[in-house]
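In this view, the complex is presented without one of its protein chains, the others remaining in place.
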Amino acid sequence: MKELTAADEANLIEFAVPEGRSLMQDGLRRLKKDKLAIACIGIVIFYALVAILAKLGVIATPWDVKVAGSYSPPSFQSLPLIFGTDNFGYSVFYKVIQGARVSMSVGLVSCMISTPIGITLGALAGYFGGWIDEVVVWLFTTLSSVPSIMLLIAIVFVLGKGLGAIYFALGITAWVSLCRVIRGEFMKHKTRDYVLAAESVGASHFSRVFKHILPNVSHFVIIDVSIQFMSAIKAEVILSFLGIGVQGQPSWGVMIDDAKLELSRGAWWQLAAATMAMFFIVLAFNILGDALRDALDPKLKGHA
Amino acid sequence: MRLQLTWGDIAAKDITMLRRLRASALLPLSLFILSACTHAKKAEPANTLHIASPAKIKGLDPVQADDLYAGDEVSRPYEGLLQYHYLKRPYVLVPALAEALPIVSKDGKTYTFKIQKGILFQDDPCFKETGGKGRELTADDFVYSWKRLADPKNNSPGFWIFDGKVVGISDWHNAAQKAGTADYSKPIDGLKAIDRYTLQITLTQPSSQFLYFLAMPFTYVVPHEAAEFYGVEFANHPVGTGPYRLTESTPGSKYVWDRNPTFRMERYPSEGETGDQAAGYLADAGKTLPLNDRVVMTVYEESQPQWLSFMAGKLDLSGIPKDNYSQAVSASKEINPELARKGIRLVKSPGLDVTYEAFNMLDPVVGGMSPRAKMLRQAISLAMDHDPAIELFYNGRAISAEGPIPPGISGYDPAFKNPYRHENIARAKDLLAKAGYPDGKGLSPLVYLSTSSSTDRQLSELFSKMLANIGVTLDVRTSSWPEFTASIKQGKGQLWGMAWQADYPDAENFLQLLYSKNARPGPNDAAYSNPEFDRLYEKALTLPDGPQRTAIYQQMVKIAAEDAPWVFGVDRLIFDVVHPWTKNVKLNIFDHGWCKYVKIDPSLKK
Partner (left out) sequence: MISYILRKIVSTIPTLFGVTFLVFILFNIAGGDPALRIAGKYATAERIAEIRHQHGWDQSLPLQYTHFLKEIVTFDYGTSDVTHQPVRDMILGGIGPSLSLTVPAFFLTTLIAIVIGLLVAYFRGRWVDKVVVIGCVLGMSIPMLAYILFGQYFFAYRLGWFPIHGFEMGFPEQLYSVALPVIIWVMVSLGYDVRFYRTAVLEETNQDYVRTARAKGLAEPRVFLKHVLKNSMAPIITNVVIEIPLLIMGAFLLESFFGIPGIGGITIDALNNSDFQVLKAMTVLQSFLLIFGNTMTDVLYVWVDPRVKLS
C-alpha cells in the first residue's frame, strides 16, 4: 500500500470534512452574534487572567497579612478592604482572587485529565467496537454507577488531601459523560463515506480516528469541557466543605465554609464575596455551555 | 443529595437521548411516605434542660463509651460505684452507688466496697420475672458488668482499665478469646461478690489510680437481663439505676431523658470550693436530684445551627464552637458585651490537656538517647515555639505547657520552667551546631505528620517558618485523622502533633504517655524509653497522693524536659456560654453526670 503524502492527506481532509468545517465555522459565526455568549467568554478570560496574575504573584500577594482589624466591614478606603477582612484581618478581596486561582486551576487541570481519557476511550470503543467497546462500556457504567461523591472521597482519602488529589479525583471521575457522547458519535461516523474513503486510500486506524473523525466531533468536546469546568469548580466547593478539599490556601469553598459562623455575628462579606465570585464564573459557564450547544450542535438548532 | 451526588451528570443531562414515550404511562404518585406516628407530642416540662453535642453519640452501652459525648450520654441512665464531687476542686471522689469509699487492705491490693441497699434498676420489660418492675441492684451486677468489659465480643476500648491490673481478668479474656465465646459463669479471682451487697476487687499490684477508674463510664453497672434481652439492640435500650430514663430517641442524634421515678435519694452537695457560695453554686444545697424533670440532648453537627439555636434560646447552654470564639468572648477573655446584655454568662475551666509534637524516638536521626540526637531535639524544641499559636489558633484560650502535666491536675508544678520551651534562636543554633548540623547542614528535611484540618495545616506552616530560622526544613505530610493515627502508630514519620486529655485527675495519666512499656501502638506514641524515668514511674504507681509522690513526679517532668522526646505545646481552657435561666453550671470534664445538678428557672425565660 502506498504511503500517503501530506498533500494527499490534506486533500482528503478538505474533501472529507466540508460538513465539519462549515459546521464549526457556522457555529462560530452564530456564536459571534450572541452578545451574551461573547460577554461570558469575556468573563472567563477575565477570571483566567486574574488567576494567572495571582499565580505569578503580580496581584493579591501576599494575601496572608493583616490589612486591618479582625472582621472589618467592607470599605472603599483602599482596594484590599473593598470586601472587608476575615477574622485574622486578612483581606477578603485578596482571598477571593487567590480563590479564583484555585478554582480555575481545578477546572483546568481536571479537564486536562478527563478530556483525553474521555476522547481516547470513547473513540476506541466507538471506532473498534467488539470487546474493546464492551470493556469501555462496562468501565464507564460501573464508574458512573458508583456515586461520584463517594468515589471522589475514596480517591482523596487514598491520595491524601490537597490540591493534587482534587485534580486527580475530579479528572479521573469526570470523563464518563464525554466518553459516552464521543463513543456514540464515532459509531455513527465510522461508516460515513468520508471515513470509508480514507480507508480506501490506506489511512491507518490511527489517522482515521484522530485525523478524520475526531475533528468532526470536536464540538462535543468543547461543549462538554465548558460543563465539566463548571462542575469541577462546584465540586471543589463541596469537597472543601467536607474538609477534604484545598488545604492551607484560600479557596471559595474554604471561604464559604469559614463563613458558616461569621454570618450569625453579622459578618456577611466573606460569604457574599466568595459566593459572588463563584456565581459569576459558574453563570458564565452555564450560559456559554448553552450558547455553544445551540451554536455547535445542529440537532438542537433553534431551541434557545 | 441529588445535586452533589451526580454533580457531573446533571449538568450534562443528555437531552438528545430522550425518546418519545406515550402519555399513557402514569406517574406512580403513591410514594408519599409520611410516617404515621400516632403518639401526640407530650407537653414539655417547663424546667426541661436542652443541651447539644457536636458529634453523634456512639450508642448507649457503657463499655463502648470512650469519648466525652458518649460518656455524658450513658451517665444519664447509668451510674458507677464512685463519682466526682460536683463542686470541689481539685477533683475529689465521692460514693455514688457505693455506701462509702472502699476499705483497702494493708498491702494496698484488695478493695472492699459496700453497695447501697435498696437501689433499683429502672422498670423495663427485660425484667420478665417481676413483670417489668426493676429489681434491686446487687454486687453480682458489678461482676457481670465488668466481665462485659473484658468480653472479647464487645471489643471494649475501656478494657485497659482492668487488663493486667485485676487478678485473673486477663486470663478470663484470653480464655474467652480462645474459646470464641465468653463464659460468664466462670469466676474471676480478683472480682468477687462476697455477699449480696459486698464487692471485693483484688489487684495484681497496689495502684493509687484504681479508684478513679471506678468513676469512669466504662465501669457503670448494667443488669444482665437487659444486655441479654436486647442483644445487639442493647446500645439503644439503656436500663440502669441513674437519674434519668430514656423516653424517646433517634439513635445517635437525639435523646429525650425523663426523671427516673425510682432513682435513689441523692442530694445536691452542700459544700464546694472557695467562691462557690458567692457564685451561687450552693443555692440548691440539699435539694433532691435531679433538679430538672427532663433533659433533651440534640446533636448539632454543624456549628451554625448550634450557635443560632443557642442565641434563640433553644439551647440552655452551649460550648463555643471553635471558629466562633471571637463572637462570644471579648479580647479581655470576658463575655462579649453584646451577649452580656442578654444576661448570657461565660463559664471557664481548665481543659486538663496538653498538646505536643512527639519525636519518633526509634528514628535513627531524631530518636534515641545519644547526646547528638538529644541536642538536635532540644534545638528543635527551642526553635519550634508554640507561644504565637496561643493567640493565633487558640484565641488566647491556652497557656504554655512547660511539661507533660497540665494545671488542674495534682502534681502540676506552676514554678517549673522547661529550659527548652520558649523561643531562643541563638541557643537553638548553638545546640544544632553541637549536634553536628551547623545551620541545619547535613540534616535532611524532617518528615512531619499532621492531620489535614485547616488549623493543623496552618500550625504546620507556622512551624515550618520557625524552623527555617535555624536552617531546618520540615517535610509536612497531611492525612485524614484515622489515617494519621494509623501512621503514627506505625511510626511513619519523625515528628507529629498530638494532644492528650486527662482520663482521670492524676498526673500519672500524663506521665504514662512516656512510659516505655506503653510504647506504640500504646499511648506512648513517641516510643520514648528512659530506664530512670520508667523506674520512677513504677515507684510512683504504688505511692498514695502526697508530697513524696509529687516530688517523684517533678523529677520525672525534669527528665522528660531534658530528654525532649516531645516539643511541649500548650494546655487549653474550655469556655461555655450559659443563658441566665440556667443555674449551677460548673464545667467538669470527668463528671459525666453533671446534668442532674443543673436547674432551669422558667420564670427567667422570656
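Note that the chains take the letters A and B in the order they are written out, and that residue 1 is the start of every chain.
Operating definition for what follows: a contact is a pair of C-beta atoms (placed from the backbone, for glycine too) under 8 Å apart; a residue touches a chain by one contact, two chains touch by 3 or more.
If you're wondering where the values come from, they're calculated on a predicted model, not measured in any experiment.
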Among B:P95, B:P187, B:P206 or B:P251, which one is in touch with the chain left out?
B:P251
If I consider the whole complex, including the chain that's not displayed, which of B:L68, B:V94 or B:L308 touches that chain?
B:L308
Could you tell me which of B:P90, B:P125 or B:P157 touches the chain that is not displayed?
B:P157
Determine which one of B:V104, B:L120 or B:V299 touches the chain that has been left out.
B:V299
Would you mind spotting which of B:G343, B:P482 or B:P580 touches the chain that isn't drawn?
B:P482
Which chain A residues touch the hidden chain?
138-139, 141-147, 150-151, 153-154, 157-158, 234, 237, 241-243, 256-257, 259-260, 263-264, 271, 275, 278-280, 282-283, 286-287, 290, 300, 302-304
Extract the touching residues of chain B with respect to the undisplayed chain.
1-5, 10-11, 13, 15, 18-25, 27-29, 31-41, 56, 58-59, 61, 64, 66, 152, 155, 157-160, 177, 232-233, 235-236, 250-254, 298-302, 304-306, 308-309, 311-312, 314, 480-483, 485-486, 489, 521-523
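What we mean here is this: only the chains that are shown with their structure count from here on.
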Using mean C-alpha positions as chain centres, tell me how far chain A is from chain B in Å, no decimals.
45
